[in-house]
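One protein chain is absent from this view; the other protein chains keep their places.
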Amino acid sequence: MFRKILIANRGEIAVRVLRACKEMGIRTVAVFSEVDRKALHTRYADEAYCIGPAPARESYLVIDKIIDAAKRTGAEAIHPGYGFLAENPLFADRCEKEKIKLIGPSAYAMRTMGSKTVARKTVQSAGVPVVPGTVEPITTEAEIVRVAKEIGLPVMLKATAGGGGKGMRLVREESELSSSLRMAKSEAKSAFSDDSVYIEKYIENPRHVEIQLLGDQHGNYVHLCERECSIQRRHQKVVEESPSVIVTPEMRAAMGKVAIEAARAVKYEGAGTCEFLVDSKRNFYFLEMNTRLQVEHPVTEMVTGVDIVKEQIRVAAGEKLSIRQDDVKQTGHAIECRVYAEDPERNFMPCPGVVTSLRVPGGPGVRDDSGMYEGFEIPIYYDPIISKLVAWGKDRTEAIARMKRALAEYVVTGVKTTIPFHIRVMNNRHFISGNFDTDFIDKVFFKEEEARELANEEVALVTAAIQVFTEERKRAVAQQPGEAAGPVSMWKYSTRPGIRKIG
Amino acid sequence: MFRKILIANRGEIAVRVLRACKEMGIRTVAVFSEVDRKALHTRYADEAYCIGPAPARESYLVIDKIIDAAKRTGAEAIHPGYGFLAENPLFADRCEKEKIKLIGPSAYAMRTMGSKTVARKTVQSAGVPVVPGTVEPITTEAEIVRVAKEIGLPVMLKATAGGGGKGMRLVREESELSSSLRMAKSEAKSAFSDDSVYIEKYIENPRHVEIQLLGDQHGNYVHLCERECSIQRRHQKVVEESPSVIVTPEMRAAMGKVAIEAARAVKYEGAGTCEFLVDSKRNFYFLEMNTRLQVEHPVTEMVTGVDIVKEQIRVAAGEKLSIRQDDVKQTGHAIECRVYAEDPERNFMPCPGVVTSLRVPGGPGVRDDSGMYEGFEIPIYYDPIISKLVAWGKDRTEAIARMKRALAEYVVTGVKTTIPFHIRVMNNRHFISGNFDTDFIDKVFFKEEEARELANEEVALVTAAIQVFTEERKRAVAQQPGEAAGPVSMWKYSTRPGIRKIG
Amino acid sequence: MSYVATIGEREVTISVEELGGANYKVAIDGAEHVVDAHQVAGQLWSILYRGASFVVDVTQLPTEEYEVLIQGDCHKFTLMNEQRRAMIRAGGKGSAGKAMLTSPMPGKVVKLLVKVGQEVEAGQGVIVVEAMKMENELKSALAGKVKEIFVGEGEVVESGAKLLLVE
Partner (left out) sequence: MSYVATIGEREVTISVEELGGANYKVAIDGAEHVVDAHQVAGQLWSILYRGASFVVDVTQLPTEEYEVLIQGDCHKFTLMNEQRRAMIRAGGKGSAGKAMLTSPMPGKVVKLLVKVGQEVEAGQGVIVVEAMKMENELKSALAGKVKEIFVGEGEVVESGAKLLLVE
């Protein structure tokens, strides 16, 4: 087993990997950008090295700097988390050259599956149904217009190197094609240092179901059943669950079998995910394979009891998978809500700032994978995910009830978060009945929720008035000469500090 | 199902019950003493009523006040938690008279099992082996000396109404008998308003194993397997786990069967626990039955997936048990560490005070059942338990590793806690190998751990010196005329507030 | 003391009188109640009001705006005492026919889509601001001419920073 692992990531996923290493008795190295000196992952690791300025292109995405940190610290392996270099075959090549084990699949598997166009070809030739679209990246405006006419609108533009909704644009009108192409390419460039974009037919009302896979270096594969990720906003997953309400045991077995075949085709090693679109007749189409740990892996961990990160590490060290397919059981139901620093009342505008107070939910069946702390200044440079809240219940009803309870306990002040949004999703009748697709949030939910009145307005007003009243009185007392200033104020961060100006 | 439940308790257990009610959609009523106005349970409930001054005898133990609050709020049921009125048959009688459902067994079952002397007679007549000792309470010094001689030292003095180590004294020397009797009676009086004490032969090197039971009003019973609670300090459980390393499947079945027979003998309803002493030959002896929810119930919840508090509530409402014996499976391993506001470096002296900062562990497999918050002033009046940390792993090794990781993340400042003690237990070779008995902590652990050197002393000194250095510099800057006072201090609670003087 | 809260278009008057022991007599638009209000820490309050218990987080923004969090709902309003409100009423209002576009978040200006002097339509994209790896095309609130641009491409801006004036 490795004695020391470097984690080439930040935020909640870096903390997640660090926790697995600690539990395995492996020494850890964090890398951090200049704005992340006080971040949780920096503090949590056994060693921590600064790798440059805030923008990811100057720190977390610079292969040389990561490799240098690994060599300086004697790390034998690197865990890339998700995003950043996680699916970059150049990084995999470089690690191999430097004889540092990258915890993940081979560069070959990354190239095949990472380029979504090649992946489509590969699995298609193995008989897996895929969504109609191009296999070559699109670069010019003329080309996109031509292909869109060919396969018919609506279409989806996707970054070839993409994932996590970055560099993705849905286009319904021909007039939007060129501006959407520009935006998608620009976002793809910024997120993945690669502006290749391809095009796919957009399937109406699909559900997004994916299969979690594990493979070792000895040709063993297991799947850990499915996750449903249809609750998306702007094509980005926001709520995930396992099991899916639409997946039958037969369908689960069939999807699992296909997913393992796809993995076997590239001698896949480590944790990966095959994503499928499922139409209203429960036909499933291969969408893409993610050759990394996913944001939503905790829901699978909670229903199967398998620690996916530890399996990744063991497999990377050459061990055989510790579980066989027969050992895998889905027990109960788990739901994850991604907490973003975004303002749900202002069209999910990113909302960086300082977390002035933080109260985290506890009690039975609740898991919080967080990258924040009280006093944390959420940087503007990175993905706005600040935490993932996961609830387990013996069935979906209990999981939803528990999630509602946990969300109500979860208080973050100083920045806006998606917590209020999630509470509304958990209370939504369509979500509760399991009746939704990937367009549900953007098309149905917001229309229904728009007119909603807030509860307890009277209490809000009264409390604010009392707070102002007590402050005014304190000030009045303090101004009276010869009198004591009153008890020591317990106030902290009583005004919201502004965002530090960056040079 | 009930529409409204009153929780006649405080601290972590009140919060635990409140969470279950929230998840079931039941409205909740908290009762609080004057020092608990800002306590977590007061804030967390839908309604909250003050029931008097801080001492429990003037608030949480006053039946009239609890009943009055229930009637005023229209609560249909009362959950007593553990301690306080939880095993008081007078309270059960009163609830029945007032037609308020007490969530727990009947007054008859409480009387039979609650008086440990009667309980011993009852189960003995059902063929269950019990520990030798008296069946009548002891009151005079002469009597205790006589009985101690009869059954032979060492003996254990126990409060008839007792539980949780309160009113318990081990006596090895005849000379200690009278002072121990006085202490035990006084503690029993203070904790249970009943100073009856009985005497039992003390079994050397026993392990403490207990069976969690559930019964409904329709004569159905299940057991949720065992918990091992041998890690005790001064006869009080501090670490619990499930499963027990010494319990074989046959033994589990036998103990479960006996426990269910004991419950059936008193038509037991709700959640209860049969405690056994297990000697080095794996013979087990009935010790007592606790007719309430136990502190350590979360470890059972984590390995069985059963929400014991919800089952209590459903059963109290007349529903049948939602599980049968065949449904009960122990999956993985769970460990609980009780976090007390005590100083492990000063012989576990209670350490009330203000929690000046609090960072709670997160991530996979960790559950925190807490009654504290940042700024919480731990009252001197009640049990010093402030939180229960529970870790689940796929096996005992993973559970221990995870608990170590979680304990290292758990930071409480302002008061001393037992967290450092638990870290040392988790690292102790005897604990890891499963080789311990109920005397382990007091007899073996402390001797071994005494000489332990603290790690990282250099870092501690350097950090404190830098803190003093920066403060001195800030003060120097502030004293220079005409200069700005520097950045706003982020310090909060920079000195430890003293304990409020009580009249 | 009397306060006026403004929620969207509505105005609500709240009076507060201290009764001692963390109890207050409040009246909302005339309806009186006694509130038991304990400040737990900083902006966190425990409120017993009309038979119910509430946990309330009050955040005061630099202006007299408040964001109040109760059970996951965020209430936004301005609140000030009556004297201060009278003072402000005496002052002027903002100018009409102009639209100042400000940045709704801290971020980086990625692209200016218009130039000074250019005619724009209402809803036309005028500037792209990136924050947290998402690009956001900001649109003009009204039709008119770009009067002034306050930022350049590549510039990092704070939330509320002036970006562009359309007249």
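We just call them A, B and C in the order they show up, numbering each chain from 1.
Assume a residue touches a chain if its C-beta (ideal position, glycine included) is under 8 Å from a C-beta of that chain, and two chains touch if they have at least 3 such contacts.
Not measured: the values here are computed from a predicted model.
Under the touch definition stated at the start, the shown chains contacted by the missing one in the entire complex are A, B.
In the complete complex, the hidden chain is touched by one of B:T248, B:T397, B:N435 or B:Q467, namely B:Q467.
In the complete assembly, the contact with the undisplayed chain comes from A:T42, out of A:N9, A:T42, A:S387 or A:T413. The set of chain B residues touching the chain not shown comprises 166, 179, 183, 186-187, 190-191, 341, 345-346, 349-353, 356-357, 380-384, 407-408, 410-411, 413-414, 416, 419-420, 423, 454-470, 472-473, 490-496, 498-499, 501-502. Mapped onto chain A, the footprint of the missing chain covers residues 30, 37-38, 42-48, 73, 373-375.
What we mean here is this: only the chains that are shown with their structure count from here on.
The count of contacting C-beta pairs peaks for the chain pair A-C.
For the pair chain A and chain C, the distance between C-alpha centroids works out to 30 Å.
Per-chain Cα centroids separate chain B from chain C by 47 Å. Centroid to centroid, with C-alpha atoms defining each point, chain A and chain B lie 38 Å apart.
Residues of chain B in contact with at least two other chains: 373-375. Contact of a single residue of chain C with at least two other chains is seen at positions 41, 55.
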